[in-house]
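Below is a structure I'd like to ask you about.
Shown here: the complex without one of its protein chains, the others still in place.
We call the chains A and B, going by the order they appear; numbering starts again at 1 in every chain.
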Amino acid sequence: MKSERITKLVLRFTSFIIVLVFGGIVLSMIADAIPAFKTFGFFNFIFSKEWNPTEGKESYGALPFVVGTIYTSFLALLICIPLAFSTSLFIAEYFNNTKIASVLRTLVDLLAGVPSIVYGLWGFYAIRPLITQLGYSDNGYGIFTSGIVLAIMIIPYATSISNEIIGMVPVELKEAAYSLGATRLEVIFNVIVPSARSGLVAGYILALGRALGETMAVTMLIGNANVIPHNLFGAGNTMASVIANQFGEAEGLKLSSLIAIGLLLFAVTAIVNWIGKFIVRRFS
Amino acid sequence: MEENFLKIQNPVLSFKDLSVSYGKDNKAVKDVTADVKRKAITAIMGPSGCGKSTLLRAVNRMHELYPNINTSGDILLNDESIYKISTTTLRRRIGMVFQRPNPFPTMSIYENVIAGYSLNGSRLKNKEKDEIVENSLRNVGLFDEVKDSLNKRGNFLSGGQQQRLCIARALAFKPDIILMDEPTSALDPLSTAKIEDLLVELKSDYTIILVTHNMSQAARISDNAMFMYLGEMIEYDKTKTMFTNPKDLRTEGYLTGKFG
Partner (left out) sequence: MMKENYNWRDWKNKIFYGVVVLLSLITISPIIMIVYTLISKGLKQINFDFFLKVAPDPLQAMTAVSSHEIIPGGIANGILGTVVIVIVAALMAVPISIITGIFLYENQESRYANVVRNLTEILQGVPSIVLGIISYLWIVKGLTKGYSAFAGSVALAIMMLPLIIRSTEETMKMIPLSIKEAGAALGVPYFKIMLKVMIPTGFSGLLTGILLAISRILGETAPLLLTILGNTNINLDLSKPTSAVPLQIWEFYNNPNMIDLVWSSSLFLMILVLALNLIAKRISSRFN
């Protein structure tokens, strides 16, 4: 039928736009990152610690930002996991199907709706003074502050999946364990967690992926120092925050370096998300 | 090639060596050859998985909606191969009623009945449309029950009423044949009885092919019956004859409840 063929063509062509957009993103970024890679050498660039914009002696490297990203994201994940796991247990196990669970669910949903710049503000006014007062840092900026705020931001991503998965563990399995005299804690770790494992992991990896790319809150709290942070409370920059901070007036080699960092960020998040999918598929 | 068990004069529909397969090897219907009597109810029965729905859906070429289903052989509608007509034209001459009532959820009762016309862009005057809707609804015995709510959506209707609405929708075209795929299996006994009565009334104007897993239904209302097993047509005879004197052991086994 003619109209059928035309319709199918329209559907197919429109879907191709995604392919074009994706390909365009990859190609554009590679093209504009090449000057930086060429000048400094691909591996040199990734592992170089220098960030020197002085004319005549320009030298740029991505290492401080890669390290900064890894520090903040993994710290955030570390803090997020116990919080998200507890919240999921609260909502889907201990208080499953009760009013208070839906209140909590709504509140966690709200967490997801807060714009990241507002998180940055909260971090600036609530967390930073705390860190300063406790004496860990002079001005409160740094990896730790960003990590805490980041952790809260990514909790909804982890819980959205784990809430469902924990609730889907078959009642018969749990009852079998209870009938053998297990405590709730034991049922949780011996029945629920093994059964929900792939869902839990998927949620945490999703959360990690989100943390890796988060820009605004981190930019406002990490201290904008183009060095590898010297300890947990040191200032630094992540791949995302250095772009946010320095893209504005960048040109030439600096611009190319920033774009190269953007390419790295793109690759890292894509790989992490892919690993998450892979794990889920493997263990489903 | 199966023998044509039942000889029928001037059949409205003829299956000629019809086979349907899912994928390359899985034959769901094997070489069915049979004629269908005009203005009568022909029942297709058999245990789950025997291919009865698959056979039915071949008549209005529904299988072409799915790329991995292949058909071979031919089906003649009034001596014309259905494959020589476009699917949209064909389907306007054949009505179909499904197992679960499926009125279009966003349309009113009125719009549902006339949907065959309006979705195809036919320009009918309001008076013509009103006539078609009223006639179809009267034909299925639904008009008096819904005449004051024609503009409401059909979801307040009971299952039986919804199914009658779907039959009205199929009738609106005045099709040559109405295909029914287990139309009462999702309904309660009272609604089932009402629809069975309706089908008996309808057969004076329409040819009905009825797939059913309910033997007693076939015995109650069909004129001819076809018994299928594992994709093959095992027996095809006048209903009374088949039920009282089945010729094949497998038919007898099914009818006496030994399997299925």
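Rule of thumb we're sticking to: contacts are C-beta pairs under 8 Å (C-beta built on N, C-alpha and C of every residue); 3 or more make two chains touch, one makes a residue touch a chain.
In this text the structure is predicted, and so the values were computed from the model without any measurement.
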Touch as defined at the start, partner being the missing chain; which of B:72, B:88 or B:245 qualifies? B:88
Looking at A:74, A:122 or A:178, which residue reaches the missing chain? A:122
Touch with the missing chain holds, among A:53, A:167 or A:213, for A:213
For chain B, residues in touch with the removed chain: 60, 62, 65, 87-92, 94-96, 98-100, 102, 104-106, 115-116, 119-121, 166, 169-170, 173
In the whole complex, what residues of chain A lie against the chain that is missing from view? 1, 3-4, 6-8, 10-12, 14-19, 21-22, 24-25, 28-29, 32, 82-84, 86-87, 89-91, 94, 104, 107-111, 113-122, 124-126, 152, 155, 183-186, 188, 209, 212-216, 220, 240, 243-244, 247-248, 258-259, 262, 265-266, 269-270, 272-274, 277
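Here is the rule we use: only the chains that are shown with their structure count from here on.
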When the centre of a chain is set as the mean of its C-alpha atoms, what distance in Å lies between chain A and chain B? 55
